[in-house]
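Step one of this worksheet: look at the structure below.
Of the protein chains in this complex, all but one are displayed in their positions.
Here the chain labels run A and B in written order, and each chain numbers its own residues starting at 1.
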Amino acid sequence: MKKYFHHETAIVETDQIGEGTKIWAWTHISKGVKIGNNCVIGEGVHIGPNVEIGDNCKIQNHSLIYEGVYIKDDVFLGPNTITTNDYIPSASTVDFKKTPRFKKTYFEKGCSIGANCTIICGVTIGEKSLIGAGSVITKNIPPFSKSFGNPCRIITLNK
Amino acid sequence: MKKYFHHETAIVETDQIGEGTKIWAWTHISKGVKIGNNCVIGEGVHIGPNVEIGDNCKIQNHSLIYEGVYIKDDVFLGPNTITTNDYIPSASTVDFKKTPRFKKTYFEKGCSIGANCTIICGVTIGEKSLIGAGSVITKNIPPFSKSFGNPCRIITLNK
Partner (left out) sequence: MKKYFHHETAIVETDQIGEGTKIWAWTHISKGVKIGNNCVIGEGVHIGPNVEIGDNCKIQNHSLIYEGVYIKDDVFLGPNTITTNDYIPSASTVDFKKTPRFKKTYFEKGCSIGANCTIICGVTIGEKSLIGAGSVITKNIPPFSKSFGNPCRIITLNK
């Protein structure tokens, strides 16, 4: 029995989606994706293969979440959050997973990412950290910190 | 009688749309939105509830315009203009309007916003001001000024 909602225009290729989760228009959820309970996935979102998303997450409109990204519980990804998984991309890439260029990215529990941020793969965004809108994240972000900018710099720590 | 055009794939939940306005593919216009005459709303645009847009505006492809944003006449929003309405977002937000974090944003008459800008809520973008592409707007922008950068800085005033 179907326990989650998806808009009729969404393309959903997994059945591992938790109860109460909502998926809106023109969004593509790829094969192998796991999504927890009570999440909201906005419009025009792309979730690549095998991405794992916890409970109570909000992934806002137009966000692009690629294979190799892991999102824990209570994470907020603002509108147009752009992730990556290839550190040195090129048109000739064939199999990301066989190259050291393919790097994983972790969004830890309760972190919040402002609108239109870019996340360069290979980093961990710490628990309950807050990233300002328009930031480009190039390295690990400590838990409970606040950061912003291009490149993203920490402005307060452990507060 | 229908006086405006919308692409067959658009989702339009308001009838307050002016004559001559065009709405393109995969765009969602939410409930309570008011749009004036002779506007062009591009592809993949999201207009949130109760947004007000004047006459002769161009809102380019993939722009995200959220509740609490007010757009006057003759405004140009470049491709992928990303607005916000929650100053300190988190996945646990329930009702933006009941919190002081919800802030309004005003685009004044004739202002032009370059491509891929991010607008942090709570600001007024002044009349006929021009914002360079890729900017992150964090404070009020004076009328007739030119600005760019992350964070957006004023480079010429009243010209």
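Note that contacts are C-beta pairs under 8 Å (C-beta built on N, C-alpha and C of every residue); 3 or more make two chains touch, one makes a residue touch a chain.
Remember, it's a predicted structure, so these values are computed and weren't measured experimentally.
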item: Candidate in contact with the missing chain, chosen from B:H6, B:H28, B:H46 or B:H62; value: B:H62
item: Hidden partner chain, touching residue among A:I17, A:V33, A:L64 or A:C111; value: A:L64
item: In chain B, positions touching the absent partner; value: 9, 25-26, 43-44, 56-58, 61-62, 74-76, 78-80, 110, 112, 114-116, 130, 132-134, 149-150
item: Residues from chain A at the interface with the omitted partner, ascending; value: 9, 11, 26, 28, 44, 46, 62, 64, 66, 80, 82-84, 88-93, 116, 118, 120, 136, 150-151
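By definition in this document, only the chains that are shown with their structure count from here on.
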item: Separation of chain A from chain B, taking each centre as the mean of its C-alpha atoms, in whole Å; value: 24
